[in-house]
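Of the protein chains in this complex, all but one are displayed in their positions.
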Amino acid sequence: MSVILVFLLVIAGFAGWWLSHQRLMAKPWLEQGVIGDTIGLEGSTLPTAKIGLGVFLAVVGCLFALFTSAYFMRMALSDWQALPLPRVLWFNTSVLVLSSIALQCASVAARRGQIDTVRLGLATAGLTALAFLIGQLVAWRDLTADGYLLTANPANSFFYLITGMHGLHILGGLVGLSRTAAGAWNGARPARLRLSVELCAMYWHFLLFVWLAIFALLAGWAASFIEICRQLLT
Amino acid sequence: MVDTTPADAIPPAEVAEMELYHPHSWWTKYVFSQDAKVIAIQYSATATAIGMVALVLSWMMRLQLGFPGTFDFITPEAYYQFITMHGMIMVIYLLTALFLGGFGNYLIPLMVGARDMVFPYVNMLSYWIYLLAVLVLVSSFFAPGGPTGAGWTLYPPQAIMTGTPGGQDWGIMLMLVSLILFIIGFTMGGLNYVVTVLQARTRGMTLMRLPLTVWGIFTATVMALLAFPALFVACVMMLFDRALGTSFFMPAIVEMGEQLQHGGGSPILFQHLFWFFGHPEVYIVALPAFGIVSDLISTHARKNIFGYRMMVWAIVGIGALSFVVWAHHMYVSGMHPYFGFFFATTTLVIAVPTAIKVYNWVLTLWRGDIHLTIPMLFALAFIVTFVNGGLTGLFLGNVVVDVPLSDTMFVVAHFHMVMGVAPILVIFGAIYHWYPKVTGRMLNEAMGQFHFWVTFLGAYLIFFPMHYIGLMGVPRRYNELTDMTVMTESAHNLNAFISIMAFLVGFAQVVFLFNLIWSIRHGREAGGNPWRATTLEWQTPETPPAHGNFGKELPIVYRWAYDYSVPGAKEDFIPQNVPGSFGSSREPA
Partner (left out) sequence: MAIALVLVLVVVGSVLFHFLSPWWWTPIASNWDYIDNTIIITFWITGVVFAAVILFMAYCVFRFRHREGNQAAYEPENKRLEWWLTIVTAIGVTALLVPGLFVWSQFVNVPSDATVVEVVGQQWQWSFRLPGKDGKLGTSDTSNVTAENPLGVIADDPNGQDDLVVEAADLHLPVGKPVKMLLRSIDVLHDFYVPEFRAKMDMIPGSVTYFWFTPTKTGTFQVLCAELCGQGHPLMHGVVMVDTQEDYLAWLGEQQTFAQLSAPQQVGSAE
């Protein structure tokens, strides 16, 4: 359970940092009048939707941290047999990176009001994300064809489970992306469009990060990395 | 003292156009409503309805335990199904949903001075997914093989094997699917509660001016958002084991002479995941109760809550600590015994902030002006049951003392006292307190008195003696206590007594439900602020509050939530939105 505890420690760090700016030591009964505006104790200046997405991503991160914890605990048992990673995963990774970059461009373009670039970025991001999903399905098919079935070994089960869960999140993101794209083509208000593009980009970057972590986990690098750290410590 | 600005110097809060969803039809106003207050009532009604099912199930269990062999229809299978559904419904579908979905939705926007939750549409979805989860759960009663009988902890391997009711039928699958839906729905609601507190507080409402109710619900929601994924992961993996034949949790097993197709898995892994959710869950239920009861005591004792800052720090501290105590549910699970040292220490450390909260409630009463209204009575009863249940927690948290007591009726008595009876007493107190705001009428006092006395004393008489049955060594989750050497004749009589009390307490809840419905039309008119309380929800221009909560202008907050009996003030309460400074010396001598 160490992975999830480290993750929660990071969250606690954020929470503590935020709380430390909220004057928790103040004696509220001595303070009358409006004190919020002067010291900036009211809500953040970030758009509410971004804060909401941030909280949601913390929950998603928690979910994958827990899967990782379970992965390591199950991995320690004797029947674990690592499976070879399909080559196509490298291709998928690069496609997902491309998708993230495209959305980043769209986001920059939205800030500058270049609607055509926004459209191009959104379309590229959507298509590459779809390509990623198809690539993941190809990886599944390759593994199944090579006899690495879901139930044959817990390493296989985790592979399908975690990649599947990640894929579902991408799929959910695509729903959001398509709504944003609809707005981009049907002339949504620029401020609104900019916000939704930025939200999409944020979500995409986060899922890319999750994917890289998963990839390292499934490839066994995460385990060897932890092993090296452990040896350094002892 | 911070400089106080006279009221007329401050321009009224700029409220641009109300960017809210305006309901157009009956359907969007009362059914598919995006108003947090309507959603709160929907959540509460659904939770109460499913809670009544769980209450009836507990009656069935008490029939069997109190009068063994008398009721043929309670077969061992049925007994285990009742016990499982009772536990799961009460913990998740009633308590969590009612505190966060019900009270959270109603009170957060009103108390922080917001017009609504920040994502009303997502909030509405949250309720409908919750309802779907409840329906899936209920459908398992009618599925072939009936609901699962794996115990509310759903421990594998038995949860998905033939020896357990519903294990190889639909029961366990429907349970897992229902939990997964609940978690998805809850996450949608939870995002709203958290972000609304973060972003939608009205002008002047700093964190340290929030009523403790909001602090409690807010912290509990943050915890729930981080803890429920653990249950989600456990459910998904178990669903894979059951439906697809993987071996996450399933070791090699010989069942009734047959080798199963599983191998190598770890049942302990499930327990870690389950309790990583399960222990924070206890505080997810407790923290809102802590917050609400603080406000009830303060309002009805006409005195500020004692040690407000300490109360806030304690809530945050308990919330953080509760993530590192989970394995105290697993002292005798066969995990590495050295974990016991760590988890016993963390568990007993958490007793300190919890004790501070109790002291501060009691010290709020000291030199107060205590109005013994029904909410106050429930708050007092909460302290009794919570202190009792909290102290028995010190038995079970102290690793070696847990060894003889774990898995006995002592545990059942403990957690019912501390996270069953105590939070439910707060819920009752809160309903008597806020019903006038929700409906505009008071609940009937006579029925309320009857409900209080029977519930409080009855529940105490059920669960206090039950500890001693556990101390005798009687294990929990036995549908038959006959043929057991530790179970004496007199203990059987005690069990029968407990069962009779359970029926009595259950009956009082029927009176309460009747009161809820009867008083909507026949209750005394309440007015806007019958308890003369300071917090913003009592300062709305209309009662019940209309859509948008505060009419044209949002209130501006000038003071903390506990200005009761301020020396030098005309009345014994000053609402949060009243400007100006009162009282010459606010620092106690």
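Each chain gets a letter, A and B, in the order it is written, and its residues are counted from 1.
We take it that a residue touches a chain if its C-beta (ideal position, glycine included) is under 8 Å from a C-beta of that chain, and two chains touch if they have at least 3 such contacts.
Just so you know, these numbers come straight off a predicted model, no measurement behind them.
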Selected residue (touches chain absent from view) among B:Val122, B:Leu287 or B:Ala301: B:Ala301
Touch criterion as defined above, residue of B:Ala351, B:Ala496 or B:Ile520 at the omitted chain: B:Ala351
Hidden partner chain, residues of chain B it touches: 76-77, 80, 149-151, 155, 157-158, 161, 163-165, 167, 251-257, 259, 263-268, 301-304, 306-310, 332-334, 337-338, 340-341, 344-345, 348-349, 351-352, 355-356, 358-360, 362-363, 365-372, 377, 380, 383-384, 387-388, 391-392, 394-395, 398-401, 403-408, 457, 460, 464-465, 468-469, 471-473, 475, 477-481, 483-486, 488, 490-491, 494, 562, 564-567, 572, 583, 586, 588
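Convention: only the chains that are shown with their structure count from here on.
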Distance from the mean Cα position of chain B to that of chain A, given in whole angstrom: 31
Chain B-facing residues of chain A, complex: 1, 4-5, 8, 11-12, 15, 19, 22-37, 41-44, 48-49, 51-52, 55-56, 58-59, 62-63, 66-67, 70, 73-74, 77-80, 150-151, 154, 157, 161, 165
Chain A partner contacts - residues on chain B that touch it in the complex: 1-5, 10, 118-119, 187, 191, 194-195, 198-201, 203-209, 222, 225-226, 229-230, 232-233, 236-237, 240, 244-248, 261, 263-266, 269, 272-273, 276, 304, 308-309, 312-313, 316, 320, 323-324, 556-560, 562-563, 579-581, 586-587
